[in-house]
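With one protein chain removed, the remaining protein chains of the complex are shown where they sit.
Chain lettering (A and B) follows the sequence in which the chains are written, and residue indices restart at 1 in each chain.
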Amino acid sequence: MSSTPMLPPRPPIDFDTPVMRFHRSRRKVTNIVVSGLAILATVIVIAPLVAILVYLLYKGASSLNFNFFTKIPAPVGEEGGGMANSIVGSGIILVLASLMGIPIGIAAGVYLSEFGRGKFLANAIRFTADVLNGVPSIVMGIAIYSLIVMRQKHFSAFAGGVALAIMMVPTITRTTEEMLSTVPHAIREAALGLGVPKWRTVLSVSLRTASPGIITGCMLAFARVAGETAPLLFTAFGNQFWSVKLNEPIGALPLQIYVYAISPYDEWHRLAWAGSLVLIVMIMVSVTLVRVFASRGALKGGN
Amino acid sequence: MSRAEDHSTTLDRMTADHNVNSDSSTPPALIVSHFVQEPAPGTPQAPPPEPSEIRRFLSQRGSGAFADNSFAGVILLCACSIFAIVIFIAAILIKSSHLSIAQFGLKFFSTSDWDPVSGQFGALPFIFGTLATSFLALLIAVPLALGVAVFISELCPRPLRAPISFLTELLAAIPSVVYGLWAVFVLVPLMRDQLGPFLVKYFGWTHLFEGANFGVGLLTAGIILAIMILPIISSITRDIMLSVPNHQREAVLALGATRWEMIRTGVLRNARIGIVGAVILGLGRALGETMAVTMVIGNHAEIAHSLFAPGNTLASVIANEFSEATGDLYLSSLIEIGLALFLVTIIVNAIARLLVWAVTRGAPARVS
């Protein structure tokens, strides 16, 4: 800027030549066109969502009734029946998965953020977690089938829970780490300075401060695995009867939806739609809770 | 961190000097109580100069080193379990597929014969199906996702921003099997009766839309995949675009650029590596997607040049045949397909993460 101080003063530029006008209008038009395209894209993306939701509400709500929540599936060709056992089964598998996945996920996140900053091991673990996050769920199903089902010699709710737990871990780990890293150092130092041991600092100060964000992460992971079908095909296996035993095959909502969706019976299609509606409402409630947590919490979390 | 370590080592030294009857595993519950506490009766010999209150307190409350170390150990164990999981999955897949690896070697991936009767297994049609559907999905999803991300991060009026990004994220929360259900009853008939004939009429010259159109096939699978990966690509792209510092935008605008020119030169150019990463992440998801694809792809192992033709993907062949496969070689071949899928998604994800990191370094990369 300062390299040519001695230039003679230039005459003012004429911005109103035809070429300039052309360029200006071209740029304006491009701007409008691109903005329009972006808006169009958004509309196109929102459209299938709305279509799916409306269709689902229409199909599902008309099929939902009290029996759906209280009865077990009826045999082929008989009217009625519900998915009560699958709803409970899904609940059991998800609780199992959360019991195993959440502590491990949070602990790993704590390690990454509080103990392993900058260490090679931590970087490697972080990377592995990201990679694990992308492993297809069907592969997880095969692996758990080979490990647990083949060894135990039976399909079980437990095997399904382990498969889903493994899928929860990486999401929780990474969100926990991210949330912990937003906790100001001063807070930790204050606690350590008071002579509080490190473990206590982590549990009651760091984790506590970051808890809204961490809860967000856990619910996101929960919502993600709640609708998983592929890993349950070879692990939880499905059950037409009431079963709450962890070492027996158990029904699950997504499995039952899959079985009913590909059947040729209209009655079962009806139940599949109703099941989808219940599943989606369940997931949406947890995603919405996430939003509330994330915006209310002291620290912004999640997405 | 180093400060914290210094702190605890100082404590260590102090307690080592005056090692009294401290029970190192149980930390004191209330600090106040220690100030009024008398020296423990079992103390061997009290040093002649009376220690100060603070020193006595510190010596009595113990170092907590044991608790700290065991806590760190447990945490480290949990962290390493992630390693263990990945290694274990790889190991079990390799172990269970050794039969087919030994039998077919690399030929497994280059032959297209999948014949359980004669015991010939080649994965080429499934690789083709996976690549074709994923590529189609990207072709449809990437422009749309970019448009949505640009709209949300740059153009959208503020009050609309949250609801729209919430809606697109809801798309990500819908389970695969529900997409499949919707596709079977809505998308397939639509494809067969409206979209298919339209494509034949106007794009028939490309030779991509030949043969009978039954509604199920590569194109339908590609469309449903596109709908499924859209939210992933658009939300990561949006995050990356929002992480571009505002002064970049302001600088470009100050030079008299229109809004699009600002987005192009100020935002997209800065975020391009991250956007590529987001796209590859979407690709990773598309490669491994199972249920919805299985329900609409037609499940016929062939390499066809028409997008209407039925196909089969790596994931869908596993979902269809895994629990039903009889014969060790058949089963082992299916597991080898699982192994291939595992390795490919690992590589794709690794590349994507590296690219996303390259942009969002500083702030830790988001997992969404």
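The working rule: a contact is a pair of C-beta atoms (placed from the backbone, for glycine too) under 8 Å apart; a residue touches a chain by one contact, two chains touch by 3 or more.
Please note the rule applied: contacts and distances are computed from a predicted model.
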(request) Could you tell me which of "Phosphate-binding protein", "cytochrome-c oxidase", "Sporulation protein" or "Amino acid/amide ABC transporter membrane protein 2 (HAAT family)" is the UniProt name of the chain missing from the displayed complex? (result) "Phosphate-binding protein"
(request) Sort by label and list the shown chains the missing chain touches. (result) A, B
(message) Tell me which of A:32, A:47, A:61 or A:150 is the one touching the absent chain.
(response) A:150
(request) Have a look at B:153, B:258, B:299 or B:345 and name the one touching the chain we're not showing. (result) B:299
(request) Touching the absent chain in the whole complex: find that residue among A:48, A:82 or A:238. (result) A:238
(message) Considering the whole complex, not just the chains shown, which residues of chain A touch the missing one?
(response) 74-78, 96, 99-100, 103, 149-150, 153-155, 158, 237-249, 262-265
(message) Contact with the hidden chain only, please: which chain B residues?
(response) 74, 113-118, 188-189, 192, 212, 214-216, 294, 298-301, 310, 312, 320-321, 323-328, 330-331
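Just so it is clear, only the chains that are shown with their structure count from here on.
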(request) For chain A and chain B, let me know how many angstrom lie between their CA-based centres, rounded off. (result) 10
(request) Provide the residue numbers of chain B that touch chain A in the complex, in ascending order. (result) 1, 3-4, 7-8, 11, 27, 31, 58, 61, 64, 67-68, 71-72, 74-83, 85-86, 88-89, 92-93, 95-96, 143-148, 150-152, 154-155, 164, 166-171, 173-182, 184-186, 227, 230, 234-235, 239, 258-261, 263, 281, 284-285, 287-291, 295, 315, 318-319, 322-323, 335, 338, 341-342, 345-346, 348-350, 352-353, 364-368
(message) If we count contacts the way the header does, which residues on chain A are in touch with chain B in the complex?
(response) 27-28, 30-31, 34-35, 37-42, 44-46, 48-49, 51-52, 55-56, 103-104, 107-108, 110-112, 114-117, 121-122, 124-125, 127-143, 145-147, 166, 169-171, 173-175, 177-178, 181, 188-189, 192-195, 197-200, 202, 223-224, 226-230, 233-234, 254, 257-258, 261-262, 269, 272-273, 276, 279-280, 283-284, 287, 291, 303
